[in-house]
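Here is the structure we will look at, set down as structure tokens.
Omission of a single protein chain aside, the complex is shown with its protein chains in their original locations.
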Amino acid sequence: MANEMSNEIAKFQDPGLPEHVHRKTDVDPKAADRAERQVAILFVLSAIFTVVAIYSYIFIPDDKFFFLPVMGDTNAHQLLLGIGMAFALLFIGLGLVHWAKMLMPDTEVIAERHEFRSPDEDREDFVRTVKEQAGAAGLGRRSLIKRTLGLALGISALTPLVMLRDLGPLPKKELEKTSWKKGTRLVTDPGDRPIRPEDLEVGAVAQVLPELVEGQERTLADIGKDAVLLIRLRPTEFQLNAERLSWTHDGIIAFSKICSHMGCAVALYEQQTKHLLCPCHQSTFDVTRAAKVIFGPSARPLPQLAITVDADGYLVAQQPFTESVGPSYWERSS
Amino acid sequence: MNSGIKKLSRYRRHRYAGPALLVVALISLGTTFQVASALPSTTRMETTAQSTLIEEGKRIFAQGCSSCHGLNAEGGSIAPSLIGVGAASVDFQVGTGRMPMADMSQQAMRKKPVYNAEQTAALAAYVASLAPGPDSVNEAQLTYERDGNTAQGGQLFRTNCAMCHNFAGQGGALTQGKYAPTLMGVDAKYIYEAMITGPQSMPVFSDKTITPEEKLSIIKWIKAAEKEPNLGGASLGRVGPVTEGLLVWSLGLGLLIGIAVWLTAKAK
Partner (left out) sequence: MKKAERIGGNVASYVDDRTGAAKWLRKNLTKVFPDHWSFMLGEIVLYSFIILLLSGTFLTFWFDPSQRDVIYQGSYEPLKNIEMSASYASTLHISFDVRGGLLMRQIHHWAALIFMAGMIAHLMRVFFTGAFRKPREANWLIGVGLVTLGIVEGFLGYSLPDDLLSGTGIRIAEAIIQALPVVGSYLAFFAFGGAFPGHVFIPRIFTVHVLLLPGIFLALITIHLMLVWYQKHTQYPGPGRTEKNVVGYPLMPIYMAKAGGFFFIVFGITALLGAVASINPIWLYGPYNPGQISAGSQPDFYMGWLDGLVRMAPPIETHAFGHTISWNILIPGLIIPGILFTLMALYPFIESWMTGDKSEHHLLDRPRNNPNRTAIGAMSLSFILVILINGGNDIIATHFYLTINQIMWFTRIGVLVIPPLTFVITKRICLSLQRADREKVLHGRETGRLVMLPHGEFVEVHEELTAAQKFTLTQHEQPAALEVPSVDANGVLNPQGLKGKIRARFSQAHVEQVAAPTETEAKALESGHH
């Protein structure tokens, strides 16, 4: 036995399904009755909680709060309605599962799998039938029918697509325009009050929008393009070329608030570092260098709005934005 | 063999010995850390009846602040100049315990104040005497309950404050480890002073761009948010979907899988 070399490598044999072990509830009728009682208790508990839920809905006023640890001040109506519903459902489930586990037969059953593959003759029959019946359609021979059918079906799919055209207007130059024009006053958001340079201390920011023309309403779409952030630094702190410097006024600089990455509002201004942070994807812009990107995924600086002061001493735009605000798009040239 | 050791060794292989040891180790580690990191208490300063407020402030300043801010508050490489910051800045920084700064990390943290109210007032008076700046805010000005509009305050908050402090004033991250702190549990006075002085990374919110009435509305909204109970249940921090996702994977799926294990286990 010890030195017998077999050419057959035998894997371990399948000992078959293990012996069925009976549960307590299978052998002891008292245990079975106990299990039945347990299931019944679970179902009754569920019913009780349904009553709790309905009672809470109808009778508990929804402005009463009471204190619970971890949850803090909790709304009684909300909590009891929710707990009532939750436990009503949970106990039905627990009861059903307990019933199945304890009282339903738990002998494992074996079922045979059948091969999916059809017998060869069935397959041949199928192929023959398809060939015959499809042949009857004559598509193979009558290529004119085939081609024109393809044309008709294919082209008919275009109509529903074309009918989607009125989903919206063509973009045209919409993405390039904002409400800012030469002489538009900067007003506070909210409040619509015009701003003088002396209203801002060094280190101050202001959320601004263009002043509304008489009778005009401001929509969210307008805000989504026009929102501007006004920041005051000391003029010596700028590291700008002459042109960009001329777009500032006495240390006050204005940028589009709409992120050049994906359009979130950029307004986290860090007064000491002079950096602007966009909280969506953490693009960081250096205000002293015309909102140059110094960290994060944005590929372009924030557009700068050229500002100056009008005859009454209020801050106004010198000109519209010189580039599109907001995220990039195919037609954007820079 | 010593009977004491015998008793101990009996429980060495107990089912719960491992977890119990882990719990004991964690508790001792945690308590040790808590005790060790508690700030040392500082000695109280004394004011003499004869000193004027400004002189007293100068004295305290020389002892507690000049090492970083310079003997004449002119600033230096490690701390900015305090000339012109005004009484409001001092009241805010010292009153919230941010100053004196305990460790020279990215940002001064709110902590238990070192100086009491009189000392803070003295310091504020001294700094205010150096150059004009925003005045401390007194309680009489904080009439937000009467003069503030909660809804308008919310609009102002969401436009001007939420981007740093989060929609519910829970605080948020800035770059390089700086952060906007939580606004929960902050005195109305300090909120107001922070808006007008722009401490550290926070910008200044001038009275012309956000009027005093609007500032009171913002404070009223913050106080309302602080007092507002969480209607839907435990709040999970009021920081949004991150904690909600954590809960669903840990408690939600965890519970459900636990029940699935029970469901498919063979009954005895």
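Residue numbering begins at 1 within each chain, and the chains themselves are lettered A and B in the order written.
Keep this in mind: a contact is a pair of C-beta atoms (placed from the backbone, for glycine too) under 8 Å apart; a residue touches a chain by one contact, two chains touch by 3 or more.
The structure presented is a predicted model; accordingly, all values stated were derived computationally and were not measured.
Engineer: Sort through B:Ser81, B:Thr150 or B:Thr211 and give me the one touching the missing partner chain.
Structural biologist: Considering all chains, including the one not shown, the answer is B:Thr150.
Engineer: Which chain B residues touch the hidden chain?
Structural biologist: 106, 150-151, 154-155, 158-159, 162-168, 170-173, 175-177, 179-180, 221, 224-225, 228, 230-236, 238-245, 247-249, 251-253, 255-257, 259-261, 263-264
Engineer: Mind listing the chain A residues that contact the chain we can't see here?
Structural biologist: 1-2, 6, 8-18, 57, 62, 71, 77-79, 81-83, 85-97, 99-101, 104-106, 108-113, 116, 164-165, 167-171, 174-175, 189, 207, 209, 220-221, 223-225, 227, 257-258, 261-268, 278-283, 293, 295-300, 326-334
Methods note: only the chains that are shown with their structure count from here on.
Engineer: Once you find the CA centre of chain A and the CA centre of chain B, what distance in Å lies between them?
Structural biologist: Here chain A and chain B have centroids separated by 31 Å.
Engineer: Where on chain B does chain A make contact in their complex?
Structural biologist: Where chain B meets chain A, its residues are 152, 155-156, 159-160, 163-164, 172-176, 178, 180, 198, 200-206, 208-211, 214, 229-235, 262-263, 265-268.
Engineer: Okay, in this complex, where on chain A does chain B touch?
Structural biologist: 21, 23-25, 65, 70-75, 78-79, 82, 97, 101-102, 106, 188-191, 193, 195-196, 199-207, 231, 265, 267-273, 275, 277, 279, 282, 284, 295
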